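To keep things clear, I will list the structure first and then write my remarks on it.
Presenting subunit A:
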Amino acid sequence: MTQFLFYFLSFVAVAAGLMVITAKNPVHSVLYLIIAFFAIAGHYILLNAQFLAIVHIIVYAGAIMVLFLSVIMLLNLNKDNEPAKSNVLKLAAAVAAGLLLVTFTGTLKGTESIIASQPYDDQIGYVKALGKVLFNDFLLPFEVSALLLLSAIIGAVVLVKHDLK
Partner candidate 1 sequence: MEDTLLHIIHDKLKSKFGEDIISAEQAYDFPVYTVSKKKIIEIISFLYNEEELGFRFLTTMCGIQFPENKGGEFCIMYQLHNMPKNWRIRLKVFTPSNDMEYPTLTGIFSTANWMEREAFDFYGFIFKGHPNLIRILNVEDMNYFPMRKEYPLEDGTREDKNDSMFGR
Partner candidate 2 sequence: MQSLTNRKKVVGKKEMTWVEKLYLPAIFGGMRITLKHMFSKKTTISYPEQTREFSQIYRGMHVLKRDEKGAERCTACGLCAVACPAEAITMVAAERKKGEENLYREEKYAAVYEINMLRCIFCGDCEDACPKESIFLTDRIVPSDLERSEFIYGKDKLVETLENPIDISKRQTPEVLEFKKNKKLTHNR
Partner candidate 3 sequence: MFTPELIFKIVLIVSIFAVTLVIAMYSTYGERKIAAFMQDRLGPNRAGIFGILQPLADGVKMFMKEELIPDISNKVLFILGPCLAMTTALMTSAIIPWGSTINIGGTDFSLQITDLNIGVLYVFAVTSIGVYGIMIGGWASNNKYSLLGALRASSQMISYEIAMGLAIIALIMSTGTLSLKEISAAQAGFHWNIFVQPLGFLIFIICSFAETNRAPFDLPECETELIGGYHTEYSSMKLGFYLFAEYINMFIASAVISTLYFGGYNFPFMNDMGLSSNAIAILGVVFLFAKIFFFIFFFMWIRWTIPRFRYDQLMRLGWTVLIPLAIFNILLTGAIIFATNN
Partner candidate 4 sequence: MSEIIKPNFNIAQVPPGHDGPGFFATSMDKAVGLARKNSIWPLPFATSCCGIEFMAMMGSHYDFARFGSERLSFSPRQADLLMVMGTIAKKMAPIVKQVYEQMAEPRWVLSMGACASSGGIFDTYSVLQGIDRIIPVDVYVPGCPPRPEQVIDGILKIQDLVGNESLRRRNSPEYKEMLATYGIKVD
């Protein structure tokens, strides 16, 4: 049952990912990407990381993709007037990506099988466990990331401000 779920979600994620890059209409791309994200959220739940899954949905599906969608709507990009690349380039791109995949697979094949190094702990995905780690071991990165977000907000506002003189 759960194994089936894993393969189903994997299939959905890959298929949706494929549609993202092939869909003509940017809005469709966005919607497929959202589907892919939901599939990944499903994987997180399978991995017992519920908090991560929910945050993933809130951040990616709830915020980032809404932004994408609204930018596309704002710029009125629903016409699929994107000039296609030449077939040679397309082929080259496919070959390059395929080679990358092959490399990855080869690397994976080369390593010995990874075995769980520690006994499985199903509590790590919970808020309490995460919070402890985050605020004990990763306090500095946490603060830095806050700064990063702040600067990103300021940067975005400055960029789209109409006539900043």
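Note that contacts are C-beta pairs under 8 Å (C-beta built on N, C-alpha and C of every residue); 3 or more make two chains touch, one makes a residue touch a chain; residues count from 1.
How were these picked? Simply put, all candidates are chains of the complex that A comes from, given by their letters.
Treat the numbers as computed from the prediction; the structure is a model and nothing was measured.
Candidates 1, 2, 3 or 4 all belong to this complex, yet only 3 touches subunit A. Contacts from subunit A toward candidate 3 in the complex involve residues 27, 31, 34, 50-51, 54-55, 57-58, 61-63, 66-67, 69-70, 73-74, 76, 78, 126-127.
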